[in-house]
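As you look at this complex, bear in mind that one protein chain is not there, while each of the others sits in place.
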Amino acid sequence: MNWFTKTFSSTVGRKIVMSITGLFLCSFLVVHLIGNLQLFKDDGGEAFNIYSHFMATNPIIRTMEIVLVLGFLFHIYDAIVLTRKNKAARPIGYADSRPQENSTWSSRNMGLLGTVILVFLIIHLWNFFVPARFGGLDGVVIENVEYDNLYLKVVQSFDIWWYVAIYVISMVALAYHLIHGFQSAFQSLGLDHKKYTPFIQKFGYAFSVIVCAGFAVIPLYFFFLK
Amino acid sequence: MAGSNPNAKPMDLTLKVWRQKNKDAAGQLVTYPVKGISPDMSFLEMMDVLNENLLRSGEDPIAFDHDCREGICGACSLHINGRPHGPERGTTTCQLHMRHFKDGDTITIEPWRAAAFPVHKDLVVDRSAFDRIQQAGGYVSVNTGGVPDANEIPIPKTIADKAFDAATCIQCGACVAACKNASAILFVSAKVSQLALLPQGKVERQTRVENMVAQMEIEGFGACSNTGACAAECPVGISLENINMLRREYISAKATSENF
């Protein structure tokens, strides 16, 4: 192994990967949420469909998409490797353990939360991304140009109560994942200072709640108001 | 006599203690009743009482590590009622007193659990992994003699105090015991930080952090998930700041050192 692979295969190094990919994925969430805000426009989905068409065809976005996929893969891969190592580090557990006395629930259950998010991600991609990218959506003509009507798909999907429930629950899981993950990412990079850390922690909390609430509002909005 | 609380009534307790003959044997929790425990006793004195009773009845007493019994040598361990060193924060097992328990309580006592801390017997675990991590670089390479006058190296008080805070680690292993991943990073980081902060330690700071982290990996400790459990349970209050300092040291060493 050379120094590079050695560095990133240590637990400290893998956590660096986790944190960089995690923060990158956070930035993706912001972009995704801003884009999704088009759904609230009362134009029958016109703006949203143009936006989604742009996202599916723009070469820069397409390149970033690859980076995004890699981000997910590294994040998930390192999470699995670390989890296995962590399990092996304590082969026999305690008969009596009271971790609630010393740490938060979300910090101890990032793997569980992450798994929920992964399952959600698969459902979400299957439902929206795959048809949007590989065909299967109805067409819609906006100003003489034919677009995929992803908006219609959204409306149809969020008409199903259990589908909405999956989304809302998953966003709660994501919120908890981020509440620990956001500030933890800064720690894993060693970014810690009396002056800034309290801000990062508060910001991370607000970020997690606002972003996830923003996503969760969409299915609820469509279910109840459309 | 003493105490504090001359009217405190003796307590009867039920102990569930991990018994394991040796490293290779299977272990189990065994229940022992103890009677007439004074609230002024320390936890280990309560264990002494139990062991004397066991001995008198010809049974093998419970093996546990302990030495100074004043909270500084770090020998005592014990996972008591689900927490390393028991319910009191900032307290080692030897400084924990029975007044923090109630008559009729059931107390579960287990050894530290970590692959890197195999059980020798009962509650005694092998913590030599900690020694090996320090042998990997937890020192300043100076020989005896031929060093400069002590006051030739002025160190700002704030830095000296910070280094001292890190240096108070007693190497008990509660951080590993508390961590859901059995990570040793709080311990390793306390050692790395102390020397990285001081001018004496700066000379070898890159190699030190690289080698100590590498040894930590070899020993089979888990990764840090930043749960903060280690610092919360640390009997001497080692701060999480040290872990972040270790990471800064690690990243900068890996990026700039001469080592491949």
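Labels A and B are assigned to the chains in the order they are written; within every chain, residues are numbered from 1.
What we mean here is this: a contact is a pair of C-beta atoms (placed from the backbone, for glycine too) under 8 Å apart; a residue touches a chain by one contact, two chains touch by 3 or more.
As a convention for this text, contacts and distances are computed from a predicted model.
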*Considering the UniProt annotation of the chain absent from this complex, which name among "Osmoprotectant transport system permease protein", "succinate dehydrogenase", "Ferrichrome ABC transporter substrate-binding protein" or "Cytochrome bc1 complex cytochrome c subunit" applies?*
"succinate dehydrogenase"
_With touch defined as in the header, list the contact partners of the absent chain among those displayed._
B
*Who touches the missing chain here, B:H79, B:K121 or B:K180?*
B:K121
*Considering the whole complex, which of B:L15, B:I80, B:A178 or B:L198 touches the chain not shown?*
B:L198
*Among B:V49, B:A115 or B:A214, residue touching the chain not depicted*: B:V49
_Contact set of chain B toward the excluded chain (per top definition)_ = 1-6, 21-22, 38, 40-42, 44-45, 48-49, 52, 55-56, 58-61, 63, 65-75, 91, 95, 97, 99, 120-121, 124, 126-128, 130-131, 134-145, 147-151, 153-157, 160, 163-164, 167-168, 170-171, 194-195, 198, 200-201
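Here is the rule we use: only the chains that are shown with their structure count from here on.
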*Could you grab the centroid distance between chain A and chain B? Build each centroid from C-alpha atoms only and quote it in angstrom.*
38
*Across the complex, what residues on chain B touch chain A?*
16, 18, 29, 79, 81-83, 87, 108, 110, 113-116, 178, 180-183, 185, 213-214, 216-217, 220-229, 232-233, 240-241, 243-251, 254, 259-260
_Touching residues on chain A, where the partner in the complex is chain B_ = 2-3, 7, 10-16, 82, 85-86, 88-99, 101-104, 107-108, 110, 180, 183-184, 187-192
